[in-house]
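Every protein chain but one is kept in place in this view of the complex.
Order of writing sets the labels: A, B and C. Residues in every chain begin at 1.
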Amino acid sequence: MILIHCPYCDEQRPEIEFAYAGQAHIARPANPDSYSDEEWERFLFFRANPRGRHHERWRHTHGCGRFFNAVRDTVTDKFETTYKAGEPRK
Amino acid sequence: MSDNLARTEPVPFAPFIGEGISISLAVPMTRYSLRARQAQALETLLGVKVPKKIGATEEGIACLGPDEWLLRAPAGYNMVSGAGLPVSLVDISERAICLVVEGPRSAEILRTRCPLDLDKFATGRATRTIFETVEIILLRLGEDRFHVEVWRSFAPWLWASLTTAAHH
Amino acid sequence: MTRFSAFSLFAKALGAHKDWPEQWPDAAPKASYDAIIVGGGGHGLGAAYYLAKKYGITNVAVLEKGWIGGGNTGRNTTIIRSNYLYDESAHLYDHAVKLWDGLSQELNYNTMYSKRGVMMLAHNVHDIQSIKRHIHANRLNGVDNEWLTPQEAKAYCPPLNISPDARYPVLGAALQRRGGTARHDTVAWGYARAAAALGVDIIQNCAVTGIRRGTDGAVEGVETTRGYIASKRVGVSAAGNTSVVMQMAGLDFPLESYPLQALVSEPIKPTFPCVVMSNTVHAYMSQSDKGELVIGAGTDQYVSYSQRGALHIVEHTLAAICEIFPIYRRVRMLRTWGGIVDVTPDRSPILGKTPVKGLYVNCGWGTGGFKATPGAGDLLAYTMAKDEPHPINAPFNLDRFRNGRLIDEAAAAAVAH
C-alpha cells in the first residue's frame, strides 16, 4: 500500500484512501465536434503507458475528495511529486 | 421534529461497554455540508469563524477539503439560506450517524481497521478517511475520545466491526 | 530432436540421463531473418512454431530480453476456457481451446492440459442474467457451457459453500467442462523445442532497443542489445511491454499496463477438483497437479511495471476465497508473485496489422492471455505469413477504437477473464 502525498491536505496518506484516475493532462477539447475520428480516438483511448516517469491523476476519494496530479516512476512506483489540479505539468 | 413519527436508528441505543472502551450512539444533531471557494464567503454568511486548514475544527465546523466543511450543531439549528450566492449549503443531518468511541483503548480499537497514524492525529482534528472498506469521518475530541461519523446504511457493519475489535 | 516418450526416458535412465540433448539450442542472432518475433512468451514462441510448421517460414528468430516463458506465461494461474459472450471472442478463444486439445502430442511435450472444468459463480440476480446470457450464446456458437443449480455446483466442487446465509450466496453457476488448466512453463518450453527443431532461432537475453523503418515507412529490422537484426516482418508479442516496444516504431497504443498478483498455497492432498471463478466476490482458484491451491487476485489500481503488488489486494482475495471456501482458512499461503498485464479500453486483445508495414502486434490480453496461447500464436503466424488477418482475428484490429466497434466483454457481462 503506497503512501501518497495529497497536495491539498499536505499530508502523506495511505493508498486505500485514494482512487487512481488515469493519465494526467489529457484535456477534453472545448469543441469535440472539431475533432476528427482519429483525434477523438486518441483522446478517448490512447495512453502514454511509459516505463518510468508517468504523469497521472489520483483522487483523494476518502479524504478531501480532490483530484490532483502526480509524477510517478512506473518501474519503482515512487512518486517524484504531486501537485494540484490546474497547476502546470511538472 | 415530529410529534407523530418516531426515529429508527441503525445501531442499538444501549452503549457497548468493554474493558477500557465504550461505544455509543450520539444524540441526533444537525449537520450541513458547506461548500464555497473561500472560507470567508461562509464566515460572512454564517457569522462564525470557519477553519482554513484541512483537518482543523472550530466551533463545530470541520474543514474536510479545500472547499468543503462539515457543520455539526445541536438538533434544531437554523441554517441561513445561501440562495443565489456562490456557495452550497446542504442539509445532511440524517445522512450519517455518529458513534462515540471513548476510553483508554479507543485509539487501539480504531487502529485495527483505520490506516491513519492516530499518534499524529491530535485532539481537535477531523478528517474523512476509511475504516477497512467503509468511509468514515473521524474526529478526535480528546486523547481518549473520538467521534466516528458513518453513513447510516453502513452503520450496522461499523458497529459490528468496532464491537468485535473491542471484544478481542 | 530426440523424441520424448516413456521408452526414451527408460533408455536414457539406464545411462543415468547423461545423453539427453539440449531441448533447444542457445542460438546467437544472425544478420537477418524472414520473420522476427519480439517476445519469447508462449504466444510468441507459438507464433514462431506455426510460422515454421504451417506456413513454411522457418528462417525465424524469437527475441527474448530475459529467459523464455519468464513473463506472464510463467506468472499466471493457467486457466483455460472459451465461454465468452460475443461471437468474436467465443470464436477466438475456442480456436485456442481446440488447439490445446492434442497440443502435447503435436509438440511431443506434455503440457498437462487438464479438463477439470471451469465454473463461474452467480451470487445475485444480475449475475444469473449475465451468466444465462453467456450460456445461451455459447450454446448457439457450439461452445460448451451449462447452468448448474447450487446443489449441482456443490456436487461438482464439494468445498464450495452454498449456504444461503453467506454474504454472497451461491445462486448457481456456469460450467464449461472442456475448460481447465495446463502447466504454464511446459507450454513455452514445448513450443521452443518444437520450433527450434524446425529451424527457428530462440535467442534469449536479447532485448529489442529500436525498430528500424525504411524511407517508405516499412519495417527493416530491429536494434537489439546483441546488435542489429534485419527483417521485413516483425511480430510484437510483448504483453505488458508492448507500449514500450511500439514507441520504438513511433506508435502510440491504446494500452495500459497494470500489476496483477497471484498466489499459491502449500501443497495439500487433492481437495479441489476444478477451477472456480467468482467475479462478484472477485477471486478464482484451482489446485495444481503438485497440490498447491492456485489463486488469482485482482489488479492493483495504478499503472506499473514494478511486478510488486500490494498487501491489501492479497488480503481481499484471501478473504473472498475464505468466504466461498471456508474450509481453507487454516491452509497457508506459500508464495505470491506479480505480473504486468496490458489492458485495452475494451478488455479484448489487439491481434493484427499495425499502421506500420511489416509490423504486426499481438497484445492487450489483460489477465486472460494464457488460455489463448496456441490460438494467438497460430493467428499471429497467419497474419504475418499472409500480411492479412485470419477471419477469426480480423475483428480484433486496431481500428475498432476509432470506429467504435468495440468487443467489450467486461461491459457486457461484468465477467473478468
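Please note the rule applied: a contact is a pair of C-beta atoms (placed from the backbone, for glycine too) under 8 Å apart; a residue touches a chain by one contact, two chains touch by 3 or more.
The rule is simple: contacts and distances are computed from a predicted model.
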Name of the absent chain as recorded in UniProt (options "Heterodisulfide reductase subunit C", "Multisubunit Na+/H+ antiporter, MnhB subunit", "FAD-dependent oxidoreductase" or "Carbon monoxide dehydrogenase")
"FAD-dependent oxidoreductase"
Touched by the hidden chain, which of the shown chains?
A, B, C
Determine and list the chain B residues touching the chain excluded from the picture.
1-10, 28, 33, 35, 37, 67, 82-96, 108, 111-115, 117-120, 132-134, 151-154, 156-158, 160-161, 164-165, 168
Need a quick check: the contact residues on chain C for the chain that isn't drawn.
4-6, 8-10, 13, 16-18, 20-26, 66-67, 70, 74, 87, 90-91, 102, 104-105, 108-110, 112, 114-115, 123-126, 129-137, 139-142, 167-168, 185-186, 189-190, 204, 265-272, 287-291, 306, 308, 310-311, 314-316, 318-323, 326-338, 345, 400, 402-406, 408, 410-413
Considering the whole complex, not just the chains shown, which residues of chain A touch the missing one?
1-3, 14, 19, 21, 27-28, 31-33, 35, 37, 40, 44, 57, 59, 61, 65-67, 76-77, 85-86
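Rule of thumb we're sticking to: only the chains that are shown with their structure count from here on.
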Counting C-beta pairs in contact for A-B and for A-C, the higher total belongs to A-C
Using Cα averages as centroids, what's the distance between chain B and chain C in whole Å?
48
Need the CA-centroid distance for the pair chain A / chain C, whole Å please.
30
Numbers and ranges of chain A residues touching at least 2 other chains
1, 16
Hunt down the residues of chain B that sit against at least two other chains at once, touch-wise.
none
Residues of chain A that touch chain B when the two form their complex:
1, 8-11, 13-14, 16-17, 62-66
Help me check something: in the complex, which residues belonging to chain A touch chain C?
1-2, 15-16, 19-20, 22, 37-38, 40-42, 44-51, 54, 56, 72, 74-77
Of all residues in chain B, those that touch chain A in their complex
54-55, 64-66, 68, 115-116, 127-130, 135
